[in-house]
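Working notes, beginning with the structure itself.
As you look at this complex, bear in mind that one protein chain is not there, while each of the others sits in place.
What follows is chain A.
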Amino acid sequence: MSTAAAFVYLSAEALRAALESAIPGCQVTVVPNGSPSAQHSLVLDHAHAVEVALYLRDHADYRLDYCSDVAGVDWLDAERKETVKVTKTVETPEGPAEQQVDETRTTLIPGYLEAVYHLYSVEKKHGPVVLRLRTTDRAANTRVPSLTPIWRSAEFQEREAFDLYGIVFDGHPDLRRILMWDNFTDHPMRKDYVPPSEEEEGA
């Protein structure tokens, strides 16, 4: 029973409401997860991310003292096509008339990089709470605030996301590449990364 209660307690909507009332000005967006696991996640704004993280770690109700995982995600530019019914004036043999016409609208969703944090509470035995930090775009503005000052376990994993995705974590104490060598310039886990071809490396 207590676990079921904990899951309700940590529901993304309840968390969003609690955070927005506790931290003035913070913007939290819920990203629903349609799969059976229903692990909805929270997108944080950069300005309040550290404050929110500190609140989740230290507040007596949450005590999310364990950051198990930091993952990088690369979201390319995407086009969303939707068909909408539009009322238009159409020329007909009987003269102009209003008609319902199907129209396809294409919206461009600009790409961005994302760092996903999975939090648990060892003390309260609940979790996970999933936090997301998104960069402005994939090229020039790839900065997000680092949560390493809140959870030390994020240190190496943020370095890995920096190395392989190119996400720059502001406030990280030691942001260097961790897997590839220092003068490597690419970010191999990005979706548009092309590894050296057989020809380039010699057949």
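In the analysis below, a contact is a pair of C-beta atoms (placed from the backbone, for glycine too) under 8 Å apart; a residue touches a chain by one contact, two chains touch by 3 or more; residues count from 1.
The rule is simple: contacts and distances are computed from a predicted model.
Engineer: Which one, "NADH-quinone oxidoreductase subunit B", "Biotin carboxyl carrier protein of acetyl-CoA carboxylase", "tRNA threonylcarbamoyladenosine biosynthesis protein TsaE" or "Sulfur-oxidizing protein SoxX", is the UniProt name for the chain you do not see?
Structural biologist: So the chain that does not appear here would be "NADH-quinone oxidoreductase subunit B", according to UniProt.
Engineer: Looking at the full complex, which residue from A:Val101, A:Ala139 or A:Met180 touches the chain that isn't shown here?
Structural biologist: Answer from the full complex: A:Met180 touches the omitted chain.
Engineer: Need a quick check: the contact residues on chain A for the chain that isn't drawn.
Structural biologist: 179-181, 183-186, 188, 193, 195-196, 198, 200-202
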